[in-house]
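Note that one protein chain is taken out, while the other chains of the complex remain in position.
Per-chain numbering from 1; labels A, B, C, D and E assigned in written order.
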Amino acid sequence: MLDLPVSRRRAPLASIVSAALLATAATALAEEAAAPKFDTGDTAWMLTSSALVLMMTIPGLALFYGGLVRTKNVLSTLMHSFFCAALISVTWVLYGYSLTFGPDVGGVIGNASFFGLSGVLGTASALAPTIPQMLFVIYQATFAIITPALISGTFAERLRFPAFALYMLLWSTFIYSPLAHWVWGGGWIGAQIGALDFAGGTVVHISSGISALVTALYLGKRVGYPETAMPPHNLPLTVVGASLLWVGWFGFNAGSAVSSGELAATAFVNTNTGAASAALGWLAAEWIRAGKPTMLGGASGAVAGLVAITPAAGFVTPLASIVIGLAAGFVCYTAVSIKPRFGYDDALDVVGVHMVGGTLGALLTGVFATKDVNSAIPTLTLGLDGGLLYGHPGLMTKQLIAVVATYVFCGVGSYLLLVLVNAITPLRAPIDDERMGLDLSQHSETAYSS
Amino acid sequence: MLDLPVSRRRAPLASIVSAALLATAATALAEEAAAPKFDTGDTAWMLTSSALVLMMTIPGLALFYGGLVRTKNVLSTLMHSFFCAALISVTWVLYGYSLTFGPDVGGVIGNASFFGLSGVLGTASALAPTIPQMLFVIYQATFAIITPALISGTFAERLRFPAFALYMLLWSTFIYSPLAHWVWGGGWIGAQIGALDFAGGTVVHISSGISALVTALYLGKRVGYPETAMPPHNLPLTVVGASLLWVGWFGFNAGSAVSSGELAATAFVNTNTGAASAALGWLAAEWIRAGKPTMLGGASGAVAGLVAITPAAGFVTPLASIVIGLAAGFVCYTAVSIKPRFGYDDALDVVGVHMVGGTLGALLTGVFATKDVNSAIPTLTLGLDGGLLYGHPGLMTKQLIAVVATYVFCGVGSYLLLVLVNAITPLRAPIDDERMGLDLSQHSETAYSS
Amino acid sequence: MLDLPVSRRRAPLASIVSAALLATAATALAEEAAAPKFDTGDTAWMLTSSALVLMMTIPGLALFYGGLVRTKNVLSTLMHSFFCAALISVTWVLYGYSLTFGPDVGGVIGNASFFGLSGVLGTASALAPTIPQMLFVIYQATFAIITPALISGTFAERLRFPAFALYMLLWSTFIYSPLAHWVWGGGWIGAQIGALDFAGGTVVHISSGISALVTALYLGKRVGYPETAMPPHNLPLTVVGASLLWVGWFGFNAGSAVSSGELAATAFVNTNTGAASAALGWLAAEWIRAGKPTMLGGASGAVAGLVAITPAAGFVTPLASIVIGLAAGFVCYTAVSIKPRFGYDDALDVVGVHMVGGTLGALLTGVFATKDVNSAIPTLTLGLDGGLLYGHPGLMTKQLIAVVATYVFCGVGSYLLLVLVNAITPLRAPIDDERMGLDLSQHSETAYSS
Amino acid sequence: MKKIEAIIKPFKLDEVKEALAKEGIQGMTISEVKGFGRQKGHTELYRGAEYVVDFLPKIKIELLLQNEQATKAAEVITLVARTGRIGDGKIFVLPVEDVIRIRTGEHGEQAI
Amino acid sequence: MKKIEAIIKPFKLDEVKEALAKEGIQGMTISEVKGFGRQKGHTELYRGAEYVVDFLPKIKIELLLQNEQATKAAEVITLVARTGRIGDGKIFVLPVEDVIRIRTGEHGEQAI
Partner (left out) sequence: MKKIEAIIKPFKLDEVKEALAKEGIQGMTISEVKGFGRQKGHTELYRGAEYVVDFLPKIKIELLLQNEQATKAAEVITLVARTGRIGDGKIFVLPVEDVIRIRTGEHGEQAI
């Protein structure tokens, strides 16, 4: 990737990737131009967005998941998110950023130029020309952190901590970095196919969702599941978590404009509208099917909507966001309701929410994307100025390719990593440790005392 | 309202309303000018402010209220805030924004121009000329969300969920949108009377407070009130809620500068000073009257101060904020203390905090407002350059008119809506459902398990 | 200090102090220049940073500490943070800002020019020339709030509330304001010695840490310590607190760039990297020494890393941050582990985390600081362009002087204040009150009911 | 001396406590328990799944009394805690051999 | 009539409840208690310090039954709650003088 002292402004992340890559990927690479002039407003918003996205993981996701498990596992569940934040913050600086956003090697991976963030100071990334590359590094770090943390919902309450730590390390290195490179870093999905993913429908949600499915199948069920009811030990924590996810997601989606202007504003509106509509959709589905709307349903619906609107946020209108949100609420509710029929134990419904919601969002982006909202679409999609609704079925094909590629890569990859990790250190906690709870057995701690 | 590609900067929301409206309300309406040039710094701050104000409702207000109810009602109370966020986010996009900020119809309501946010993309609002109108839409959405959610404190622990949902929908449509239009959207209170309301003293706090009073009277008391003690089930949640309200309120008040400059900074300082002084005031009053200062007192005082400083934040000096805050602490503490004498059951003290605090703040704005802090005051107030303290009793009259109008409109309006809702679906939960708790009876859920 | 309508940008706080002070401290003082032109982007980031740093104290620190105490003391512990926010917000406006950042009197203290914030409106501080001084006031207020609140961890569970309130008032006035003046406000440590402290290693952490030690020694142990186990009553609250501290710390450190550009971005990256590395370091140490990594260990490690990176954040590379973080994790873990040998009862480990971590960070800043990251270093350090690692042992001497001066001043000062307070109103709660818990005995409240 | 253990509906506690106080009963010990009986539980929802909760919250009151007072107390509780609907609860009467007041070391009826 | 008090491991509750229900036992009262016994506690960590927790979570089941049912119930619990490892718990059998059903005022075996 090239470091330009560019002054072009307010183009979406993805647009610049393609534009830059299609044009002259080779030229500017080595030469460090005169210190780039950054925009203080864009920088301010991206600093804020970085903080917001970290807040999504800690404490947002930690609480969302932590409230749903049983008392004896709450600390181990909080640890899943917290440890991902710690671990990946460091590996991202050491090598993760470079593999993901370093100059492209064969459309597959970044090279080692930015290891240890060498060469980053004083430059801008071509993907974010108006802010310091140092800021782009940390903004992207927060995405790299949350993605594996999302998977942790599937293996909650039964994974040994050493295996967890190793799995996350490997997943982040061998699945996340390549995939993010393919879609955003100049790899084949973004730059050659021209699929649209505004803020991480494939990279973050489908990837974590399909990996969650594979992990749940590989690990097996928790002791007592599904005969024994395992009600959430503290739903207010989950509601706080969902609320902070909602608020933090503005950094995730509106931040993906990598600038402080109308595109960010539109993504912000769409994000909020999608979350809200999906909460209403899920509540309505519940009310109809189970007789009562629930607080957990509202919270889960909002998250499902946020997932589904993620790939679309910078490409569609607010009215389209309502449709996407309502669809996400209904579809994810249904997916989660019928889970028991399939027999796997995806403890906190990562599959039903992230895999299903992410796929839905990716495909509906292919329907609703429009140049009216984002004039960079023709460049990004290699010529189409909108989705199915605007008469261009071609975009759907691109989206489908991206989705299927993500399923295959992450599904197979996660399976191989699980086998590997299990060979090194056992994944499952022994039954007595699981019964005693992971807090005591893995961490020698108890969450609540008097 | 007109969409100008204006470059005027850093004038407070209200000033532009009047200025624009008094001048040439008719002209620019239809014609969409060349794409306006936005300020990235102003935009960055307003993106942040929008996130902060949503955070006030979820999880801020949800927790503030949720901690105060009994265990069996915590989820239903969280749901009040969460559902308002979901519902009004959608209606605001569909029609709310247009009714409130659409071109004025007879000083009373906005028209349908912006239904579904059509025509918003690519424009600026005259009320916020340096940021995308799309951003102004979502910023205002967060105000429209929190206002009805505030009322929910009065009817906690006894309202049926279907009635709640309908009441909020109607209240938001028929009370909030007109009132906000009158004060900020070019209606008669802001543009013709020239009353000052920087960030929502009348629109948000008096309106929700008086409606809370009417609702409490109409609904009747909770079973067992006041004989049985109903202590808060989880005060730490309430403290977290109050803290997030405090932090989020910077978006509410400093964001109401609709720009990133000295006015925002001054409003920020005043907000913090008002909150802090009122916390001290309430604690002092408690210490004197009840013998001990309490944590809930500190938290309640801070919120009372935030309420009282809201209309004043962009018009007064920091020293005036100390006076306003101390007064709010003492007065709201007293209001809440003597509530039992009046016999209504305002469960979580919306009246004592928001109605009383909001009224106090609106009137003290009439005392302390000064052109030194906000040079737009003469334009806004139709000629007066300050309040009572600066020798202009005229401003007090304007403030009084605004306050009384809000009482009458919201009081009568809420009453009519309650009657209507109750005719459609009963408001009160049956006594057994109330005893069992709303979490189980309305949502089939339990907050805490083991 | 002088109020310049300067347009110089993106220099770190400290650089301007020195530069300005070494140059022409006397000149511009009285004359108010033409209204300065502020940068909206810098202003946006500093508004956000101010909100973030307040969030560190409420609810961040309040929860971090509140979760660690026993159920019967949680409200009193929350109150410690909340009351500091209320009290110091007001005193800062009245006189604190002026004493700290008012024009220097003999290198020792600020004068009374800015009492009541008079003369602040419409000006910029020379320390932050691109933002309104009003904003600099509130940003600095949030630092003045958190510092005494940090001390509260040492005296938790046994201090009487009246004594607490008085102690905080005096400490803030007689310790914090002078010390912050010395380091940042133009006093002798920053301007004459040339020691580096980017965001408060000495001013915030060493000062609170050494005072905590003196306070613990003076107060004596809690009843039952150390024979009786006093496990944290709610570790999830502590994890939420640590997470919000982490997120809010971006405002603390990246905000200390007082601008929205590359320096802020670098400080942001270093802050995150330091926190993460220290969490890993603490967990590794625990794993090795006690056999298990714990959730509280991860949270404590992150905070220790944030402390240690604070003085260094704007002066070192991300790789140096990893070293600083790992060191902080190991060293603070060890400090906390061996505490029992010394026999004092620092209830929540303020000494082991803030005194030890702050000292470590200050000294390692002397090792790793480099002009490559911050070109203002030669000006700030009076000629050295980096630390030990870059061949300049001289910086270590400066850092050592600053550290020792802070120890002596805060240690002796706190002792005198404790004696004074105790003479006015007893510090320790009577044994029965302590047994009953401070919530009931000091505040007549109970945190949790059903 | 008898020990009375009464399982009652939680919202009846205040009334029962006051009625017993009126009888001159000066001490009691209570705890939160969960009961399972003829009163059926409720269904809870969890993301589209339903599960039945059998155990309902009850309050257990423990009372140490002289024989006559015990009879009287059982009557009072039966009267006051009754709503007439399933789940009102039970009272158990158990024999007791001794009571000691820790503060004074007194035994037997003195110690109640 | 007898009162049975059984202290069991928490994860055995569901099985025990079902086994008792199969015996036709229609009511019971449970509570969360902590037990100390031969089963040793565990060590917890707190910032480098270790402390031992002796008391382990247990469930206490209280059952009021006629004599034969009581014998049967004790057998069933012994069987179902057993894991064979230390800490499985105890069953205590106490005499009862009377039982009252609050809803109806019935006394004795009627009221169980």
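FYI, a contact is a pair of C-beta atoms (placed from the backbone, for glycine too) under 8 Å apart; a residue touches a chain by one contact, two chains touch by 3 or more.
The structure presented is a predicted model; accordingly, all values stated were derived computationally and were not measured.
**Student:** Looking at the whole complex, which visible chains does the left-out chain touch?
**Tutor:** B, C, D, E
**Student:** Tell me which residue among B:A124, B:L296, B:L418 or B:L438 touches the hidden chain in the full complex.
**Tutor:** Missing-chain contact among the listed residues: B:L296.
**Student:** Which of these, E:G27, E:G48 or E:G89, touches the one chain of the complex that we don't see?
**Tutor:** E:G89
**Student:** What subunit B residues would touch the chain not displayed?
**Tutor:** So the residues of subunit B touching the missing chain come out as 229, 231-232, 286, 289-290, 292, 294, 296-297, 300, 333-334, 336-338, 340, 349, 352.
**Student:** State which residues belonging to subunit D touch the missing partner chain.
**Tutor:** 3, 17, 26-31, 62, 64, 94-103, 105, 111
**Student:** Provide the residue numbers of subunit C that touch the chain removed from this figure.
**Tutor:** Contacting residues on subunit C, toward the hidden partner: 224, 228, 435, 440, 443-446.
We take it that only the chains that are shown with their structure count from here on.
**Student:** Chains touching subunit C and subunit D alike, please list them.
**Tutor:** A, B, E
**Student:** Please identify the chain with the largest separation between its CA centroid and the CA centroid of subunit A.
**Tutor:** That would be chain D.
**Student:** Look at interface C-E and say which pair in B-D, A-D or A-E is its repeat, using the rule that over half of the contact pairs are identical by residue number.
**Tutor:** A-D
**Student:** Counting only Cα atoms for the centres, state how far subunit A is from subunit B in Å.
**Tutor:** Each chain reduced to its C-alpha mean, subunit A and subunit B end up 34 Å apart.
**Student:** Let me have the rounded angstrom distance from the C-alpha centre of subunit A over to the C-alpha centre of subunit E, please.
**Tutor:** Taking the average C-alpha coordinate of subunit A and of subunit E, the gap between them is 47 Å.
**Student:** Multi-chain contacts in subunit C: which residues touch at least two other chains?
**Tutor:** In subunit C, the residues touching two or more other chains are 39-42, 44-45, 48, 231-232, 234, 260, 290, 292, 294, 296, 450.
**Student:** Listing for subunit E: what residues touch at least two other chains?
**Tutor:** In subunit E, residues 44-45, 53 touch at least two other chains, as defined above.
**Student:** Using the contact rule from the top, write out all pairs of chains that touch.
**Tutor:** Contact pairs between chains: A-B, A-C, A-D, A-E, B-C, B-D, C-E, D-E.
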